[in-house]
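For this view, one protein chain was removed and the others were kept in their places.
By letter and in written order, the chains are A, B and C; residue numbering begins at 1 in each of them.
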Amino acid sequence: MSVKENTEFQPTIVAFCCNWCSYSGADLAGTNRLSYPTNVKIIRVPCSCRINPMFVLRAFQRGADGVILCGCHPGDCHYMEGNYHTRRRMTLLFSMLNYLGIESARTRVEWVSAAEGQRFVDVMDDFTAKITELGPNRRLEDLRCKKN
Amino acid sequence: MQEELIKRAVELMEDGTVNRVLGWQKGQFVYDITPAVFTSADELKENFVYNDFCGDNLSKYLKDETEKEGKVLVFLKPCDTYSFNQLLTEYKIHRENVYAIGIECYGKADVELLRRKGIDGILDVKNENGTLKIATIYGDEEVPMMEAMAERCVNCKSKKHVAYDELIGEDGEVLDSNRFDMVEKLEQMSAQERFDFWQGELSRCIRCNACRNVCPACTCEKCVFDNPDSGLYNKAAADSFEEKMFHIIRAYHVAGRCTDCGECSRVCPEHIPLHLLNRKFIKDYNELYGSFMAGAEVGQVSPMVDFTMDNDAEPSIVQKGGAE
Amino acid sequence: MAIYKLPYSDLNQLFAAIAANEKLYLPVDISEDEAAFRLWKEGDQMTKKLNTLRSAKDFFFPQVQPLAKFRRQGQTIEIMDDRTESEDFVIFGARACDVRSFDVLDRVFLEEPVDTQYQTRRQHSTVVSLACGRPGETCFCGSFGIDAAKAGGDVQAWHDGDNFYLEPLTDKGVKLIDSVSSLLTAGDQEAVDQVVEKIHTILARLPLAGLKPQDLRDKELETFNSPKWDELSSHCIGCGSCTFVCPTCQCFDIEDFKNGENVERYRCWDSCMYNEFTMMAAGTPRKTQKERFRQRFMHKLVYYPIKNDGMYSCVGCGRCLRKCPIQMNIVKVMKALEEEA
Partner (left out) sequence: MQRIGVFVCHCGTNIAATVDVEAVAEAAKSVPGVVFSADYPYMCSESGQDLVKESVQKYNLTNVVICSCSPRMHEKTFRKAVESIGMNPYMLEIANIREQCSWVHKDKEEGTEKAIMLMKAACAKATLNTPLTPGMLPVTKRALVIGGGIAGMQAALDIAEAGYEVDIVEQKPTIGGKMAQLDKTFPTLDCSSCIVTPKMVDVGQNDKIRILSYSDVEEVKGYIGNFDVKIKRKARYVDEDKCTGCGLCTEKCPMKKVPNEWNLELDTRSCVYIPFAQAVPKVATIDPRYCLKLNKGTCGICSKVCGVGAINYEAKDEIIEEKYGAIVAATGFEIADISRYDEYAYGQSPDVVTSLEYERLMSAAGPFGGHLLRPSDHKEPKKIVFVQCVGSREEESCKGGKEYCSKVCCMYTAKHAILTKDHYPDTDIYVFYIDVRTPGKLFDEFYRRAVEQYGVHYIKGAVGKVTPHKETGKLEVQGYDMILNEQMHIDADMVVLAAAVEPSHTARRMATMLTAPMDNNDFFTEAHAKLRPVESATAGVFLAGMCQGPKDIPETVSQASAAAAKVIGVLAKDQLVGNPCIAHPDELMCNGCSQCAGVCPYGAITYVEKEFRMPNRTTKMRRVAQVNEAVCQGCGACTVTCPSGAMDLRGFSNNEIMAEVDALCL
């Protein structure tokens, strides 16, 4: 819920960030006093490959309008191979969601290194803008979880 | 064919190769055939049946069956052999406890397709040279076998037996089927149309779990949907979200392991085309990561646990390629 | 009671007239293969199919039913009754088997302690049944003394191709007929008798026509210990399709959906075929599929009759015969038990 209630649509965005690259990248954005929308809520995971498709679906169920996964750039994974698995899993999951008619722009994977604070901000700005434009998640919502 | 199978089964029981036979048992109608284990020649002669309605894939039963004492004989249609191999890959079958006979299959009929044509009160069905002669309470009917054939058989992926100890009848080839046509058709629809299509299909789901329980790839000790601690537990879809959740996760969990045997769609009481979800994954990984057929060989590495460093598509490909 | 009729071609007007007063649910085609009860709207045609896939029990005992909400505010919890009062509604075109299933369910849910949700819905419903013109080979309602030609309910109906005949059987039925009387004319018993006669001829020719259930009430333990269960259950995959299409299965589970700090409590169908059915802290009381399979049929054929003066908890609708993934069903069970006896 946002304080700007009743004015315009404020999307809820869940960003899963791997501990080693993207979460640090997000920290760097803070250290450099950059800014991105408050809609973005970050969840720390050890590696992007820790992200189970059910977490993505769960987020949508509970009211997320967009879900973004961030990991180390391919080849830079702290665990060597994790993000390669993420890449495949999420490509297939997103393709399936798209196949079911869920807007494909609601899900995204981005590679953000620990040094890319600015990139983290750019990615989040862009993603938030796209989701705001897309409007509330209706196709993968759970009516019980809607705020009343 | 049926007589030949019985004869061979009796021989193998008599010479001690096996001590029982996993096959199909006659029902009270021509089509309600039940998987069964036969332990004597008499039982076989009396009740064993192999006809156009023997659609059940017997391979999953081997999971429990091969843990028992002695060797079991199983009859596998070509598509069942893929499930058989996949179960072996996942250490679900004790290979030494099973004697597999590959049998020919020219496609199985689905009684529901006859009913779809308004044929009911079915008393008997005979296949005469590709035409089903159906006797019903309300008179006789004729339907070409092709029109009564299950979708999975019309779009048969392979007539080749990928595993067997012995073959009865001819071995065929992997077929160049049109099984992805419907997936493609859906892909070409707009997102809204696809959503409406699936909403219409999945909203009929009654969560009977037949699709899951019959699936040869679903061999978990405890399914996440039955486990109150899994975060996915639910017994019935209390919201339309949960219908989608169940089917997305079900298809995802068998992706890379699903042999496209089509049992899920066969058993769905609501006729939801569940195979179209599985086939989407198959089509995707075939196109993105190279052709892969689960169960084609024992011990294959599924594309779901594999990767390449340089050649894998980025997830953004979905957005670029997907119709909105 | 009196018989009314209207031309078959005017059926739509009848639907419109009923729907003007209360909600009307009608079996309509929802796919090439299946029909289901849906809220009638202009243009909807009654299905030509024999029966709906899901039975009419959904109206009184839906698959998912909210029970209560728990809302948390700070350190307090507010409990909110989630039940809604039901509006009057009409179920049109229920078959004799489903109509009988309401009796079966009534004996469960209207017994003390009364299930008020079920009761409310029952009270608000008017059931218009329809005789089966084209029963299928899987039908065996006759085995349980049900006459598919006289389907019962508040109003029973027939059609002979040209006309639709209606006969109110209860006060609710009379009330419904009165509310649409402008469309109806007096019907003749003779025409109805002809339809009934025709149906009876077909019923007699059904393959399962001779099937009679055994009275096992004093053979409870023997039946329970019958060696047949092993074989019968051996290939059951433990899904719930038979249970969920069954018009008389009435087991449910109560679940909590945690919604942040709030909880939504609902009940939903459960199946005795599931291994987590009646799961307790110490595990499940029926650990193997054989035990679970046996439970389902013992309940339908033995336990329920013991408690209900010999009434079986099966109405012979044949849905499980059509829907079981492995084609194992109550008829095969009945036959096997009989064989043994």
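Definition applied: a contact is a pair of C-beta atoms (placed from the backbone, for glycine too) under 8 Å apart; a residue touches a chain by one contact, two chains touch by 3 or more.
Nothing here was measured: the structure is a model prediction, and the numbers come from that model.
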Which of the visible chains would the unseen chain be in contact with across the whole complex? A, B, C
Omitted-chain contact residue, chosen from B:Thr131, B:Ser177 or B:Asn227: B:Asn227
Even though one chain is hidden, which residues of subunit B still touch it in the full complex? 67, 90-92, 219-224, 227, 229-232, 253-254, 301-302, 304-306, 309
Residue-wise, where is subunit A in contact with the chain that is not depicted? 1-3, 12, 14, 19, 23-24, 26-31, 33-36, 38, 41-47, 49-55, 58-59, 62-64, 75-76, 78-82, 85, 89, 121, 145, 147
Which parts of subunit C are in contact with the chain that was left out? 72, 74-75, 258-261, 287-288
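Heads up, the rule we're going with is that only the chains that are shown with their structure count from here on.
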Set A-C beside B-C; more C-beta pairs touch across B-C
Between subunit A and subunit B, what's the gap in Å when you average each chain's C-alpha atoms? 36
Averaging over Cα atoms per chain, report the distance between subunit A and subunit C in Å. 46
Between subunit C and subunit B, distance of the C-alpha-averaged centres to the nearest whole Å: 30
Among the residues of subunit A, pick out those that touch two or more other chains and give their numbers. 144
Which residues of subunit C are in contact with two or more other chains? 257, 264
Mind pulling up the subunit B residues that touch subunit A in the complex? 183, 186-187, 191-199, 224, 231-232, 238-242, 244-245, 248-249, 251-252, 255, 277, 280-281, 284-285, 288-289, 303-309, 312-319, 322, 324
What does subunit A use to touch subunit C in their complex? 62, 144-145
What residues on subunit C touch subunit B, complex-wise? 30-34, 36, 48, 50, 53-54, 63-64, 134-138, 202, 205-208, 231, 234-235, 237-241, 243-245, 253, 255, 257, 264, 266, 268-271, 274-276, 321-323, 325-329, 331-332, 335
